[in-house]
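One chain of protein is taken out of this complex; the other chains stay put.
Going by the order they are written in, the chains are A and B; count residues from 1 in each one.
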Amino acid sequence: MTRIALRLLSAIPTLFGVVIVTFLLTRVLPGDPAVFFASNPSMSTDDIAALREQLGLDKSLIEQFWIYLVALFQGDLGNSLTTGQTVMTEIINRLPASAELTVFAFLLAIGVSLPLGLAAALRPGSLIDHLSRLISTLGVSMPTFVTGLLLIYVFYFLLGVAPEPIGRMDPFLFDPPKVTGMLTVDALIAGDMEVFRAAFTQMILPAVTMALFALAPLTRMTRAAMLGTLGSEFVRTARASGLSRRKIIFTYAFRNALLPVVTTMGMTFSYMLGANVLVERVFSWPGIGAFAMDSIINLDYAPLQGFMLVMAAIFILVNLTTDIVVTIIDPRASK
Amino acid sequence: MKSRAMQDRWDVIRHVVGGNPVNLIAFVLFALICLAALLGPVLAPQDPLATNAAFALQPPSTQFWFGTDQLGRDIFSRVLVATRLDLLIAFGAVGLSCLLGSLIGAMIGYWGGFWDGATSRVVDVLMAFPLFVLAMATVAALGNTVANVIYATAVINLPFYIRLARAEVRVRRGLGYVEAARVGGSGDWRILIRFLLPNIASPLVIQASVNLGWAVLNAAGLSFLGLGVRPPTPEWGIMVAEGARFIASGEWWVAAFPGFALMVTVFTFNLTGDALRDILDPRMRT
Partner (left out) sequence: MTAPLLSVQNLTVDFTTRSGMVHVLEDVSFDIGAGEIIGIIGESGSGKSVTAYTVMGILDHAARIRSGRIAFEGTDVLQMDRRSRDNWRGKEASIIFQNPRTALNPIRAVGDQIADVIARHTPARASEVRGRAVAALKQVRIPDPERRMAAFPFELSGGLCQRIGIAIALACAPKLLIADEPTTGLDVTTQAVIMDLIRALASERGMSVALITHDLALAAEYCDRIVIMHAGHVVETAKTEDIIARPRHPYTARLLRSVPSLVDRIDELQAIEGSLPDLRREDLPPCRFAERCDRRLPTCDAGKFEAALVGPGHTVACRNPL
């Protein structure tokens, strides 16, 4: 418990660093947004000055940072210049779409890679072992956006089994009443199976795309870790004690192999957060990745800042979770 | 003694390349890709920029091996010519981050102290971002140019080299030959550059070769999003982005061939990286 609390505390300096980096990065953005908007002929010089003042761009960098920090503490991430909404609202509106997709893809990847890596390690040199190696080498070589397009071509254009890759929902259906913002979950809460099906099928291709990307490191690590524990001395002891195969494989080998695998899961999840942007672009998925891209194109820095912060925060949270899970599995870690 | 070690290394190379056909294929592909990068513009059958409305969106044929795009440009020529730019970005970024990262890492690892702590903090912060997102923001901040894609990719690679070089130097700092050099009157810089850096080169080169494929993916991902390289420059990421519009209507070749080139390149880099690791790193050899 104290370890977890300590770990939480140790994340604070990093979080602060993250705030500084995002602040700096977005302040270096070459386009002064006021100038950008000034290209709009309906704006006068006074309007621009007013806008600059409103954005605080006339103050010194330190002052700006201080203002930014204070606002941040009040949960104020600023306003999006393009949509006029507060960045907080935008992110809250879009995060569920990304979360739904990423989490589903992540579960999918785990569901495939763990058994695959396990089976490969149990029979080195077998067909399934070669398959797992092929997947882990191919998986790291496939650009997500190419995989996504390939899947669209095959399953939408050729076979016609997948829906059109245009977002989260069949345009002829209404969204379920909003609870979590995740359409599949909300549809289930509302008990509307038709909507659930629609939202779910919409999600399959992008999720598979992401999962393929995550498959490689997870399979590779599961296989390697399992090979390691299966060859370890304590598994030899377990075998010499006549323990059942099941017990040896799961309670002894797999649980130990899980330690590096969990760490890899954390890393993979954060890679997926990055890949999100690409996948959302390919499938017109209205998540925060797409949102960030829009703001980059529009030189709208408050949303970009907010996006980077949220990403880093999630990232830190994931690492924390990884740590906690490792602590639960490994008694040595809590020392 | 020396020749003995050389002989061993040759044996390993023969073993790694000859013993495993995959490694051989990887090295051959690697050579071909490098050749394409060098000679691409010479070999290309058509001008990669020449548009021809009469031949827009032609499927692959004997005339246009990879078909043509919406402007009637020859995709084969474009893919071939693009090799140089994509490789330039990848090698540039990896080279930059490897050089800079190992120098920084070696220095803070050798001297420790305040700068060590400070740099490690900064590295922690950099690693707290999803790296691709960080690269995106960096390009957005620095401006949409090829050079900035190289810098951005280098920045997100930097932490790995810093950490690696730091760790390797810390391990070797107290070893006999370093002590001997110190007693022999060598200054810190001399020890660092003459003795330590050459000795940690091997893991760094391994890391770099493994990184290369990743750098290609990263750069192509950025340009796929419209960051960095701009049309009509032939570049694989952009070409896939342009082709993406035609996927849902069945003109697969526009996106597929540059995508395939990207894949083969990354695949080759990953395989050669693994093979190189087998050759250079006796610890990893099984």
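Criterion: a contact is a pair of C-beta atoms (placed from the backbone, for glycine too) under 8 Å apart; a residue touches a chain by one contact, two chains touch by 3 or more.
None of these values were measured; they are calculated from a predicted model.
Q: Indicate each shown chain that the hidden chain touches within the full complex.
A: A
Q: Which is it among A:171, A:191 or A:242 that touches the chain not included here?
A: Of the candidates A:171, A:191 or A:242, A:242 is in touch with the missing chain.
Q: Looking at the full complex, which residue from A:64, A:180, A:232 or A:321 touches the chain that isn't shown here?
A: Answering carefully, the residue with contact to the hidden chain is A:232.
Q: What subunit A residues would touch the chain not displayed?
A: 124, 231-234, 236-244, 247, 251-252, 255-256, 259, 329-332, 335
In the analysis below, only the chains that are shown with their structure count from here on.
Q: Using mean CA coordinates as chain centres, what's the gap between subunit A and subunit B in Å?
A: 24
Q: Could you list, by residue number, the parts of subunit A that touch subunit B in their complex?
A: Against subunit B, subunit A makes touches at 13-15, 17-18, 20-22, 25-26, 28-30, 137-138, 140-146, 149-150, 152-153, 156-157, 164-165, 270-271, 273-275, 277-278, 281-282, 292-293, 296-297, 304, 307-308, 311-312, 315-316.
Q: Which residues of subunit B touch subunit A in the complex?
A: 121-122, 124-126, 128-134, 136-138, 140-143, 213-214, 217, 220-221, 224-227, 237, 240-241, 243-244, 247-250, 252, 255-256, 259-260, 262-263, 266-267, 270-271
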